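Here the complex is missing one protein chain, while the rest keep their positions.
== chain A ==
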Amino acid sequence: MLLEVLQGTEAGGFILIQDSVNYCGRHLLKSCINTALKREEVVHVLGFEVSQEELNDGLDRTSAQRLHFHNAYSDPLGWTGNSPFTVHQFTLEDIGTLLKQTPQAKAVTLVIDSLSWILRHHDPAAICQKLQALKKGGVVRAVIGLLHSDLHQRGTVGSICHLATSVITVAPGTRGLGAVAKITRRTKSGKLMQDEEIFSINEDLTVTIQSKRSHPGSTPMNTDESEVDPTANLTFNLRLSDTQREAKEKLPLPFVFSKEKKSALLHPGTGSGRILYEPDANDDYDQEDPDDDLDV
């Protein structure tokens, strides 16, 4: 499912790549950018963490004119006074003016490298609102963000993941294989899909899926050592042969009734237990209740 998410063509999507200090998610991010460039899309990158040369390294050269890098790396907080892009410019209006630099209003993908930088200088609730506005506004078609999950509180990471339509959490793989990616994807209809895959990134920034990991958590309960079977090596026979089993099953049990008697007992017919009494001449059959004249 990782490849489908990276192809990720639905509008209004927000793909979040979550990494940690153990494994850097920037290679996956660059692979995302590459796929977007190959799809003839215009990509705007807000680069806070790495420089332009380092990010462009390995990307597709032929479509370099569709890639616009906004340099927030050299002076993110605007200390020199003439910075190309500062972290305070992460608002809907400023991003709109940035995107208007490219005249052809085709599908624009906005890549944010990384969200952690912005979250450190802005209120997380405000960032969530701005991301939601970007998603819904129609200015960009898709937003891809990188988040370092160990830099923030759990609630902040949770809130941003709640907004995302797809979340890819990368972690180093065990046993020397590639890295492990846990993918959670929510479709517009509300359906949720989850997967876990082992992947590796090649030289030309394409992703190869090595294997799907079996679902973790289901440990086999078979014990390693074989249990001692107490029914073996006995002097008497505990098992039944087939003919013996048939004979046993044919044996009628003591209180088993036939089917007719069972159904007769289950559905009692009418008139099975009535009392018919005809008083003769000597009987004083008085309808009144003798206790009626008690003055109680």
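By definition in this document, a contact is a pair of C-beta atoms (placed from the backbone, for glycine too) under 8 Å apart; a residue touches a chain by one contact, two chains touch by 3 or more; residues count from 1.
In this section, contacts and distances are computed from a predicted model.
J.: What protein name does the UniProt record of the undisplayed chain give, "UTP4 small subunit processome component", "Alpha-1,3-glucosyltransferase", "MICOS complex subunit MIC60" or "Elongator complex protein 4"?
T.: "Elongator complex protein 4"
J.: Of the residues listed, A:Glu203, A:Asp229 or A:Asp242, which one is in contact with the missing chain?
T.: Considering all chains, including the one not shown, the answer is A:Asp229.
J.: Just to verify: which one of A:Gln7, A:Asn22 or A:Gln194 makes contact with the chain not shown?
T.: Of all options in A:Gln7, A:Asn22 or A:Gln194, contact with the hidden chain holds for A:Gln194.
J.: Among A:Arg61, A:Arg175 or A:Arg239, which residue is in contact with the omitted chain in the full complex?
T.: Of all options in A:Arg61, A:Arg175 or A:Arg239, contact with the hidden chain holds for A:Arg239.
J.: Just the residue numbers, please: which parts of chain A touch the chain that's not shown?
T.: Residues in contact with the chain left out: 121-129, 132-133, 153-156, 158-159, 162-163, 184, 186, 190, 192, 194, 215-223, 226-227, 229, 231, 238-239, 253, 256, 262-263, 265-266.
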